[in-house]
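One protein chain omitted, others in place.
Moving on, here comes subunit A:
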Amino acid sequence: MNWKDFRLSFSLLVLCRLLLAVTPYVDSLELDHDHQLSSPTNSYVRLQEGIFLYKHDVDPYSGGAFYHSPLYLSLFTTVLPTSRFLCRLVWTLVDALGAWALVGIWRERQTLESSSRDTLIAAAYLFNPYLFLPNLALSTASFENMLQLLALLFACKGRASPALFFASILLHLSLHSVLLLPPFILLLLSSPHSHLVNPKFFIAYRNPKASLGTALSYIGEFLVYAAIMSLCCTTVAGGWGWVEKTWGVVLTLPDLTPNPGLWWYFFTEMFDHFRPFFLMVFSVHLLMYVAPICLKFQHDPLFASFALLGVLGMFKPYLTLADPGLFLSMYALFPEIYPYLYHPLVTTLLHLHAALLLPLFHSLWLDQGTGNANFFYASTLVFGMANGAAMVDAIWAGLRIAVGGRQGEDEGEIAVVQE
């Protein structure tokens, strides 16, 4: 048995995760009510509520408790189980699929069939606490991450239809994934390889005769898939009420349950007549990152989507730990920037700091009552700073690598293929 064989080590990692999922101790932690691990749009408790209502002929979107997409309703009333134990297994398999997709993206980026770093990358996804804790809490953010990585994988492979299909399903689970469509299209037209060292204007490597028309045809195909999925959603939900309650929720923020994000506290203390204005400001704030990042990293669209995932992992309306978790795990795909990171230690320490403060202040506020919401909001600000530091450092290194000159660039086991 070759321990370095990826299939073996991957199976061992997945086995470890399965064992973790079925440990009875995990049940006693009551993770699915934890505010850091799941938010109203991806909480398992609300999913069960919606499925119960749906099964008993009550429209789950008529009240204010259920914000999941109708696709979840159909999935869990047909093929997937709803019992907690089986759901843990399903969620672990979802994470395993996401890890496999991440390894596939790495392999596409290096044009390798297998490499010695595969196991490390799979472990970076499977054992990232920001990812496996929401997974144990049965947050549906695991599904979103898995679909995101699958779509990126197929985009890296250059297969437009599967990539756009998964992206359209992801659009229904999380509206903000549409921000990743531009780098997707760029990735489909060019290559996933690392061009960070050599920034040039955008070259459509895969399809030299590509034009704006090709990009528009990709967008059109995406819209067709999205429209088909919308019609399916309407069939399940029995009307168009789901649009307001799934996509509308992330735009109008009716539910102000605390989460590690930056929106909820702002809107708890806002006067009503300012609300539409600030909702617009926060949403446009997300939009405005797309164009600059895509323009700046047009030579390496995979890196651009990585940076945009970092932006989403900071500024999403209903944030959980899984969103910056995906960003941090994807750091493993870009080892060429490690010598150029300006403050990796500060970022790590900020993350440690935030990881200690978030549960502490949450408990101090809501369990013991000796603190108040400001405590928890301060810890989410620290968390935001940590994510911001990680993102800014990644972008800085991605740009700085083009200048070069750092020692230790070509040392080490892996010579990163750069063009």
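The rule we apply is simple: contacts are C-beta pairs under 8 Å (C-beta built on N, C-alpha and C of every residue); 3 or more make two chains touch, one makes a residue touch a chain; residues count from 1.
Definition applied: contacts and distances are computed from a predicted model.
Only one chain is not pictured, and the protein name UniProt records for it, out of "DNA repair protein XRCC3", "Protein YIPF3", "Aminomethyltransferase" or "GPI-anchor transamidase", is "GPI-anchor transamidase". Among A:Leu120, A:Cys232 or A:Val392, only A:Cys232 touches the chain that is left out of the view.
Touch with the chain omitted from the figure is made, among A:Ala21, A:Leu37 or A:Leu73, by A:Leu73.
Although one chain is not shown, part of subunit A still touches it, namely residues 48, 51-52, 55-58, 70-71, 73-75, 77-79, 81-85, 159, 161-162, 165, 169, 225, 228-229, 232-233, 235-236, 238.
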